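In this view, the complex is presented without one of its protein chains, the others remaining in place.
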Amino acid sequence: MIDFGYTIWIPLIPILMFLFIGLTGHKYKPVISGYLGTLGLLTSAALSYYTAYQYFFNVGKVAGVYEKIIGFNVTWLRFTDTLHIDLGTLLDPISVMMLVVITTISLMVHIYSLGYMKGEKGFARFYAVLSLFSFSMLGLVLATNIFQMYIFWELVGVSSYLLISFYYEKPSAVAAGKKAFIVTRFADLGFLIGILMLSFITGTFDFKTLTDPNGAAIMQGGSAAFLGLSVMTWALLLIFIGGAGKSAMFPLHIWLPDAMEGPTPVSALIHAATMVVAGVYLVARLFTIFALSAPVALEIVGYVGGITSLFAAVIACTQNDIKRVLAFSTMSQIGYMMLALGVSGYGGEEGLGYMASMFHLFTHAMFKALLFLGAGAIIHAVHSNNMTDMGGLRKYLPWTNITFLIACLTIAGVPPLSGFWSKDEILVAAFEHNKFLFAIEFLVAGLTAFYMFRLYFNVFWGKDRHYHHAPHEAPPVMLFPLVFLAIASIFSGFIPFTSLVTSDGEAFHVGTEWIVAIPSVLIGLIGIAIAWIFYKKETAIPDKLASSFKLLYKGSLNKFYIDEIYLFVTKKIIFALISKPIAWFDRHVIDGFMNSIAFVTNFASEKIKGMQSGQLQQYAYVFVSGVVILAFVFIYLLKF
Amino acid sequence: MDILTLLIVIPVLTVIGILFCKDNKQVRVVSAIGMSIQLIQSIIVVLMYFAERKAGNTSEMVFTQTYMWFSSLNIKYAIGIDGISAVMILLTGIIIFTGVFASWNVKDLSKEFFISLILLATGVFGFFISLDMFTMFLFYEVAVIPMYLLIGIWGSGPKEYSAMKLTLMLMGGSALLLVGLLGIYFNSNPAGGELTWNILEIAKVKIPIEAQRLFFPLTFVGFGVLGALFPFHTWSPDGHASAPTAVSMLHAGVLMKLGGYGCFRIAMFLMPEAANEMGWIFIILTATSVVYGAFGAVVQKDLKYINAYSSVSHCGLVLFAVLMMNKTAMDGAIMQMISHGLMTALFFALIGMIYGRTHTRIITQMGGLMKIMPFLSVCYVIAGLASLGLPGLSGFVAEMTIFVGSFQHVDTFHRIVTIIACSSIVITAVYILRVVGILLLGPVKNDEFLKLKDAEWHEKLTTVVLICAIAGIGLAPLWLSDTISTSLAPIIDKISSASIF
Amino acid sequence: MTSNQIMFAIFSGIIVLFSILTVTTKRILRAAVYLLFVLISTAGLYFMLNYQFLAAVQITLYAGGIVVLIIFSILLTSHISEKFEATEMKKSIFSAIAAISGAILTILTILQYPFVASQAPAKEVNMDLIGKSLLSYNVDGYVLPFEVISILLLAAMIAAIVIAKKQNAK
Partner (left out) sequence: MINSGIPLQYFLVLAAIMFFVGVYGFITRKNLITILMSIELILNSVNINFVAFNKYLYPDKLQGHFFTLFVIAVAACEAAVAIAIIINIFRRFNNIDVENVDEMKY
């Protein structure tokens, strides 16, 4: 048995880098902080790979089952004898997989940013916060207990906020950061309450105890409590709200498109590959308890995932900002993962959806990061986010073109690229469990192919725009991550997830379901074909279509007005109907009451002071009468 | 002289030293030296406390001393500390130390200013070490009265009004409190025999329930006024807005804690049965404080008002947790006092520094300060993050302990109220980010501000000390939490014996 | 009616009558003179009670000293012929009610209380005893009040001078 204690260094190295760069970054050339950050992450990545190797192929498997191994654990804060927050590292298939994903993508982004962010003001700050983010995300996936997860969950939120508002002099970036933070914070409230309920029912925060399929925790809280759902279901649903917030599930998704205000590498790292899948990871982490004691909650997770994926895919078809298209695409893909979890059962082949979800998480991280970094390269070349400013770029950006194409093919599910495999597993899982969700996903598969290729054709084909200066290919330091991720996108589909990452740790075998696979590939191809017809050359068809489905088009273009609804709720209801009246109430009613006490006192004394006339005889008169009356009262009435 | 009395003697000596000073510079230096010694002394007290515990002293209070000073009412100068008072003393030490540096630039009547400020701190130290209710009350008044002068003379805005309001409301609270304390005193020996003011002795007897019903609310509200209990919190926005920087720091940072500490040490500890019966009323009030203060802060425009309302919300959480009557929640309450003390002091220090430069506190008139004064801005962001409960800073530790503790309550009512109180974390995020967004980020609104300088050495010292303390608690909370919960054990024993749940 | 009773009746009659006149007369000098009668009659009462020294003091100090002082100040501050305006009806009625009801209350109370006269032999109050008592610091000695009152007298004299002294015109 190998000691996994060193795994604590995987998150620790980035946080040390954060502190070092953050405190001393202004003292030396900015580029040095970039190298430092990258170096730190490289070390973390190396450690992660080593861990993955050790875990999956050497020691993780005991009697055919991947165990949960606590690599390191220390009590951080003690609430009661049973409830305490520990900080430590928990190794199991999903956390080790996430380690690999995060460190890989993060490393790529670090390298990429050396080129992309070159010469930016706040370069050191960028790398510091990037390290902070990596730390938080690694801490999150390694969490041994749900409260540790919550801690890092919050840290992830803050680093995301800092990165989105990186260009802090731009009001839209500031607003976007604020929005992201507050929306996810709102979701976190659900998470927190969920944690409180869960810990109240089960008396523990510890993942190992919580998710032990034979443990006591699973059995708790089964009885119906409120609205016909059990306490456990409510707790898990609330926790899922937290996950939905981070993973931008409908209707808590509104922050994600705006978050694209951040620098593009950040979008790739946080808002595509890592942070946004935290919600999926959370559900997967608690999957045992979801599946065994609150199947209703799991079903809801599935439906939310399905709705989100459809909803986002529809919107993605009409957006013009390339990063926003990618953002909605991310939402849609995460919806896929959630759906996969929702249609999964626990153990063996029942757990196909679980496996598929993790599989898709992995491949999606690769190709979506690739897409974003590619988009970054495009933006770097054109200095615009807007698709209408682009066209015919394939001549100028050959490398970007090829890698971007690979990524688009991957997401469209063209075999044998990785996207095909993982998406296929999800569709199979859905097909077996829930035909309705399967239908949605089937449709979304086509939409995905369509909007991705709409993007692709619009940017790389079509007419040349009048560029201020000829767009130039990105420097090698940016191209290397693109190529690396392209290779990963192509080949990661061959990783045998069925034997590595399963719901109960045991390997199972599943063949390719051709009855699902062939139609899904076909609909992907149809989507690509339609995009080809519409956008390869500029035609009038899209405009015609838009005008004939005006309502749908406008709704989709405006993201179905969800933002406006939120704005209405926050501005008109929270601000105008709660906060303002409270502030007014406080200043006028409560404070007015306090002031009126003072006023009454003042008023009374103003009236009483007339008695203090300074007239000696008046005093004497009152005094004598008073004495007489009192004497009378005491002697004759009270008879002392 | 024993170590605890020294805590009072040093400030008094400093005050005497200031009396002999000739100019601003000397006053500052003497105050700084005195308060540095005081800080070191506070640290020593805490260390000695640990040493004493390590040596196996398990009595409830250590370093106890008793001297009679008014024998006909059996009023004694009885002192002693447990883990809770030890950490509160440390908090006070840190804040008065930073407060002196934050008021480095006070020019008019600086002698009188520092005398009042340090006198105030003396009262606070005395309050925390007292075991005798009357002596405690005496120190409480010593701490409250200089506030009037400090705000009324060195304040800004409608200072006389604010000073008057603050002092009158606090005095009103004191009046209730005095009645409550007298009530406890006259019931301190229901079996007959000598009456006592000593908290530890009273804790051994059970005050008759009828008396508790009468005096618990008086005591709780009396202390609650200082702890900004809704609806007696309105002195807080006005008072803080008008007070000079160091006074806001000390007031929000420490004085408001006297309220929470008193509620906990006297009202809850000595009258648990009544607390049990009537707790729900105050739980509703405090939960209202928490949410209401947060909502109130959302729309304010003046930095100090925002912070004052935020203090209402956070201090409400302290009282809320105290009322939950279980160890974890109370542990959280004490930590929240310390955490809020540090971060609100940091906030007010920063606001004072920003105001000293821009001469406005209206956030909409400022913008893009991050570019002009990055150091102060980053500190402000850190303070904000601490306030909204970012893990790794003290706020998170305290709030989570409170929430987890409160939610462990077996009664459903308490759990539901906890959920309501939890919702404040979202609203807190809203107003903190709103301020950060408007004030620090975005484009620079006023070109005049571009000339302003970043922090000077004494300002850096103030903020860095506070941030270190905040981060220290946030990163390694276990020692603090364990110290507090160990000391809470006897208190909880007494309280839980009265529990009806 | 013994002669004593007759004397008492006369003295008390004078006292009551002239007291009332003192507070009601419209001419101030007359008030002073009426007061003098009252004080002298009081001295008479003291004589009746065998307190000759006290009676003497009463006549010299009160009747002789204070009243003269009062008359001097009257002469300093008022015209002799000056008449007071009549007191307002309302004021005098209310005052009278207060005073009379107070008097009735007091008198009723006095009359209801059974005072038991002491049968102890009366002390002969001669000058010797008075002088010794005043300077004695034993039980029943009055040296402390005596000293105090002398200081008070001194203080009062100085105070009177200081107060009445004309202030320098500024």
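Per-chain residue numbering starts at 1, and chain names A, B and C are given in the order in which the chains are listed.
Everything below uses one rule, namely that a contact is a pair of C-beta atoms (placed from the backbone, for glycine too) under 8 Å apart; a residue touches a chain by one contact, two chains touch by 3 or more.
Worth saying up front: this structure is predicted, and the values here are computed from it rather than measured.
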{"item": "Missing chain: touched chains present in the view", "value": "A, C"}
{"item": "For subunit A, the residues touching the chain missing from this view", "value": "609-610, 612-617, 620-621, 624"}
{"item": "Touch residues of subunit C, complete complex, unshown partner", "value": "2, 4-5, 8, 12, 15-16, 19-20, 22-24, 28, 31-32, 35, 38-39, 42, 45-46, 48-51, 54, 57-58, 61-62, 65-66, 69-70, 72-74, 76-78, 84, 87, 91-92, 95-96, 98-100, 102-103, 106-107, 110-111, 115-123, 125, 129-130, 133-134, 140, 142, 145, 149, 152-153, 155-157, 159-164, 166"}
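Keep this in mind: only the chains that are shown with their structure count from here on.
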{"item": "Most remote chain, CA-based centroid, reference being subunit C", "value": "A"}
{"item": "Distance from the mean Cα position of subunit C to that of subunit B, given in whole angstrom", "value": "66"}
{"item": "Subunit C partner contacts - residues on subunit A that touch it in the complex", "value": "621, 624-625, 627-628, 631-632, 635"}
{"item": "Sites on subunit C touched by subunit A in the complex", "value": "94-95, 98-99, 101-102, 105, 109"}
{"item": "Complex contacts: residues of subunit A adjacent to subunit B", "value": "75-80, 83, 85, 147, 150-152, 154-155, 158, 161, 165, 168-171, 174-175, 177-178, 181-182, 185-186, 188-189, 192-193, 196-197, 199-200, 574-575, 578-580, 582-583, 586, 590-591, 593-595, 598"}
